[in-house]
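Note that one protein chain is taken out, while the other chains of the complex remain in position.
Lettered A and B in written order, each chain numbered from 1.
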Amino acid sequence: MDKLFLLAMNGLIWGLIIALIALGLAIIFGLLDIINLAHGDFFMVGTVLAWATLQSTGSFWLAFIVAPLVGFLLGALIQRLIIQPIHNAAALSIVATFGLSLILQESVRITYGPTPGRILSPIPGTMPMFGVDYEVYRLFAAAVAILLIGGFFLFLNHTQLGTWMRAVRHDRDTAVAMGIPAGRVYVLTFGIGFALAAVGGVVAAPITTVDFRGGVDILPFCFMAVIIGGLGNLPGTAAAAVLLAFLEGIIQSVADPTVARIASLVLMSAVLLLRPQGLFKGFTR
Amino acid sequence: MSAATIERSLWVVLAAFMIAVPWLIPALINSFWVSVIAEILIWSLFAASVNLLFGYVGLLSFGQALYFGFGMYGVAIGIQDFHLSFWPAFGLGIVASMAMAFLTGIFAVRLTWHYFAIITVVFSLIFYFLALTNKWLTGGDDGINFSLPPTFNVGGFNKSLTDSTFQYFFILVTVTFCLWLMQRLIASPLGKALVAIRDNDVRASLIGLNVYRLRLIAFVLAGFLAGVAGALFAFFGRYASASYMFYHVSGEAVVWAIVGGAGTLLGPLVGTTLFIIVREVVSTHWEHHSLIVGAVAVLVVLFAPKGVVGSWNDWIARIAERAEAPSVTAKLRTDP
Partner (left out) sequence: MSEPVLHTEGLTKRFGGLTAVDNLRFSLDGSRLHAIIGPNGAGKTTFFNLVSGLLTTSAGRVFFRGQDITGLRPHQISRLGIKRTLQIKSVFPKLTVAENLWITRRAGHGALHPFRAAMTDRETTQTVQHTLAQIGLSALANRQAGTLSYGDVALLEIGMAVISAPRLLLLDEPTCGMSPAETERAVDKIRELARTIDIIIIEHDMEVVFEIADDITVMAQGAILASGIPKDIAADERVREAYLGRDEDEDYVEEAAHAQA
């Protein structure tokens, strides 16, 4: 029973973090129509930035500013230099993001090194919960994730840029005709997408490893959340991420973690084939 | 010298080179590179399976490693667990990969574009994880090692792949045969129909083509190519491992096919050769050759999306056009 609680709780909290990252993928996939194979590596870069900030300034908290900033700039740059020129050829952009993924992984391997490292939890200690001593940092991470996700939706619904993003996603041509600078929106969207993944990396860094391969596992999970939640359905994506991680956590208490992953993948295939608009309807817009 | 003559002479040179390799290469460099070239041939076939689907049918599959894996494991498990001899094991690998392609294709081909690419990855991931967890069968990431039965054991004629020259020629003949089949397919009515579907699938259905069925056929044929490559790979290394079913393997093949030139016959060969040579040469001095793979992928997509062979074809075509043009202006001058 304790094990079940632990794994379920871990799953729930991990799901909140993934939701943050997956929202970044959702806006890139939903708005720019790009299958971003490098998105997991954006997360990984976030964990590395957390480690680097900690190393050079001694403060982990500073990473919450550094990572999204650097992520945003990198994302905007990538969109402008690589994605924009090949906007018309969807297949080629998949290849480009695959190449980008390799570049990011190897660059980190060169600078940070091949051995996985750990970041000590900035909030040490545990707290008794339901008969288990639960890590305080994880609870904090969950709270931060919820805050950031909430902030993102506030941004989307109440700022001009957010409105522009929703307009361009809804109907690009009308948006352009109304004077919205679609090109600039694309650049900012990619930047925000990277930033979301990077900040997710910061939040996750103390409870996972800092490893150049850290993104490989995250990528399929994000796509699962986006597809099962429904393309274009941002709240759905977040909900799907939480649900999937939670379910995987529960399955892990009775079976191999790989079995849990296989189950999620099968569910994803079913959704793709039978209900491509996602499982959560009525949340759109 | 016309474009056709240039092309034909290049073919002859290539053929002569490929046949001379087991003697030429050890003389020029060393005999290790003969097996590198053999490996290049195997991976080219794999890249060709990606190229068939993407270059000619317009379907980008990021999951061909699944069928490669079934070909590979078909041979390995056939030899180790079922004690099959060479040819039955080869057959098992091919049948397994084609069957897998059929079963997954039934579902995958219903989708288009992004969703098709995504589901090919998902299917290959599912089986990758299944292969990982079923170590009793697949050996997981560590894989299975097996000893190689002889290829021919008829009367006094005994040949096995342990003879590296024979191995090279066996691989060369098999790969050439498969590429020749692919070429025949492209030039056939079925091939033309596939290209039409790629160009405009709505129009294709309006002229009477069963788009779903044709795409499925192409998918199974691509599975065949990937499966043969996987089987050859197992024979070549006497080894099979789940790590070759991971989506990175599929992704690299996509890069090779596109850099080489999607939609061309030699594109996959050129692309694969380039990257594997870079890998072999670079990795002796620097272990981060993946960085080069990534950078080249991005650069090619940005500046030369038709790939090496595609750009070459364009260049040749432009020269041929320029050669024709002068006669037109000459005609005009004679008008009153």
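As a working rule, contacts are C-beta pairs under 8 Å (C-beta built on N, C-alpha and C of every residue); 3 or more make two chains touch, one makes a residue touch a chain.
Only a predicted model underlies this, so the values are computations on that prediction, with no experimental measurement involved.
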- Query: Among the chains present, which touch the one that was left out?
  - Reply: B
- The listed residue (B:83, B:203 or B:318) that touches the chain absent from the view is B:203
- Query: Which listed residue, B:95, B:190, B:274 or B:316, touches the chain dropped from view?
  - Reply: B:190
- Note on the structure: Against the hidden chain, chain B presents residues 181, 184-185, 187-193, 195-196, 198-200, 202-211, 214, 217
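One rule holds for everything that comes next: only the chains that are shown with their structure count from here on.
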- Task: Could you please state the distance in Å, as a whole number, between where the Cα atoms of chain A are centred and where those of chain B are centred?
- Result: 34
- Task: Report the residues of chain A in contact with chain B in the complex, numbered from low to high.
- Result: 29, 33, 35, 37, 82, 85-86, 89-96, 98-103, 105-107, 109-110, 220, 223, 227, 256, 258-259, 261-262, 265-266, 268-269, 272-273, 276
- Query: What part of chain B is in contact with chain A in the complex they form?
  - Reply: 54, 60, 62, 107, 110-111, 113-115, 117-119, 121-123, 125-126, 129-130, 132-133, 251, 254-255, 258, 288, 290-291, 293-298, 301-302, 305
